[in-house]
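Only one structure is covered here, and it is reproduced in the block below.
In this view, the complex is presented without one of its protein chains, the others remaining in place.
To keep things simple, chains are lettered A, B and C as they appear, and every chain counts its residues starting from 1.
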């Protein structure tokens, strides 16, 4: 149907998502005069709206995973070959970093940065575990039903998640890594990445176990 | 179709709803620097968006009542057996409390709390009566028509209700009870619960009487 | 289909609309600590969302005019009899006042008030003229096409109109009258009503003339 390669769609989609996430945080902090709730409101609405458009337009090409855990879940259910899985994940990682760096270029910030924002508390890891379980369960349930409104559900869920979890819904190892490269509103200290990604992976394992149990 | 038991869907759905309601209030108060209108804006948008997703995904399983009064109305119209009704209500109650407690865990707040937020005025009881009449009438009307957009209508109505009633649209005995267990933005003093639930029950009676009259 | 009389739907719909408009202004002013932009943001989002639900649910019963000018336009195109037209307008007027008064009861404000908010400038009358032309043209165009998304278009238009016109999109003689009865965010001094309604009526005349010209 489309001549755009699937992994290219994953890369572009993840770049656009991370650009929306990062840039709206930068813009919000520059304008909000210290009212972080207004920044988070803009940040969450923008992320949800961007996700909706990206999933709607790139979904028909590559499935629009934009997230290595979603690709891994697809690999487990044999929707992706091993080769495709690695192409997807590499594209997602490079795309996520490109999105952060494009934001830095557009806002005249130093291209290469490390975040200094601490996000290291067991409460945040629990939050990330719950958030990722919710995201992956929703994707699993919606894809089983092939509900055409799935992009809307995911956009709303991410918007809600920014406010309803203490970790603000990272839920994505590629995004987590890329967000350590920006010392702005949405950043995370490199040293705090590992437990976040561990919690996200644990969530995938839980969803796969429960999913298997309920399929029988 | 789905192997997930109905009462399980009620419990999970109510837990997710209360998590969205409570956590977005906590997050808003932590960030808004005293501007309660911004907190309520986030709180109401998040509640509406969460409700939309929960109703859309769990509606096909259990009907997604999430509210003992809605289950009671279903029992009156024989859509639920007595046994199912009690299973639903217990699941809703336990789910609501679980949602509040998960929020406390994620935000490192003491697990068990009592709200100290007074909500005791006849004007609030009137507000709660009007709010519940609106909610139940809408559910009745939409379910008679089997309008597929019902989740959107309910989400919008709850968003509007947070701003257009002085009691901020509790409309749900299970949620009211659970909200007495959190001393945060959305809490209610345990002593103030009874008249709220009484007003909500009165609303159900009014809706059943008027509904019967107009069906003839 | 529904046993609810048409004029009753008009009355209830207009009451709910005015309740949303007035109460969200009261709630916003009580919470926003002087930031009127946040009040207007909540007020406009709530009005749009309320309008969407009311139009969707009551549209199939009475057409959900909620506005004497819309009923007058329907009378001109013979969609309403003279008798129906008067029943609609009376229901809209009484409903609008009831919505304002219910808000006062719910928020413990004096039931009967006169607004002291001045809205008397030729620029506002021009704004009201433009606003009403936009609203009525949209209703005309959408009803000719019988587009099922008309409630969404109207809700978005009213949301936009609150921000994109200096008079904040009154566009409704019944609402204008009722809003003189509340000395809150959305009020208008009784003495300033007449030119507002005159501008709204002038808009209807323009729309009817242009509409006739383009139908030939």
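The rule we apply is simple: a contact is a pair of C-beta atoms (placed from the backbone, for glycine too) under 8 Å apart; a residue touches a chain by one contact, two chains touch by 3 or more.
A quick note: this is a predicted structure, and the numbers were derived from the prediction, not measured.
Student: Out of all the chains shown, which come into contact with the hidden one?
Tutor: A, C
Student: Given the contact definition stated above, which residue among C:37, C:112 or C:191 touches the chain not shown here?
Tutor: C:37
Student: Considering the entire assembly, which residues of subunit C contact the chain that has been omitted?
Tutor: Residue positions of subunit C that touch the missing chain: 34-41, 45, 48, 121, 123, 126-127, 130, 134, 138, 141-142, 145, 147, 149, 153, 156-157, 159-160, 163-167, 214-216.
Student: Touching residues of subunit A against the unshown chain: what are they?
Tutor: Contact residues on subunit A toward the absent chain are 2-4, 16, 19-20, 23-24, 27-28, 31-33, 35, 38-39, 41-42, 45-46, 49-50, 52-53, 56-57, 60, 102-103, 105-108.
Keep in mind that, in the parts below, only the chains that are shown with their structure count from here on.
Student: Quick one: how many steps at least from subunit A to subunit C, stepping chain to touching chain?
Tutor: Between subunit A and subunit C, the shortest chain-hopping route counts 2.
Student: Quick one: report the Å distance separating subunit A from subunit C, using the average Cα coordinate of each chain.
Tutor: Whole-Å distance between the two chain centres: 41.
Student: Please work out the Cα centroid separation of subunit A and subunit B, and write it as a whole number of Å.
Tutor: It comes to 29 Å between the two C-alpha centres.
Student: If you look at subunit A, which of its residues touch at least two other chains?
Tutor: none
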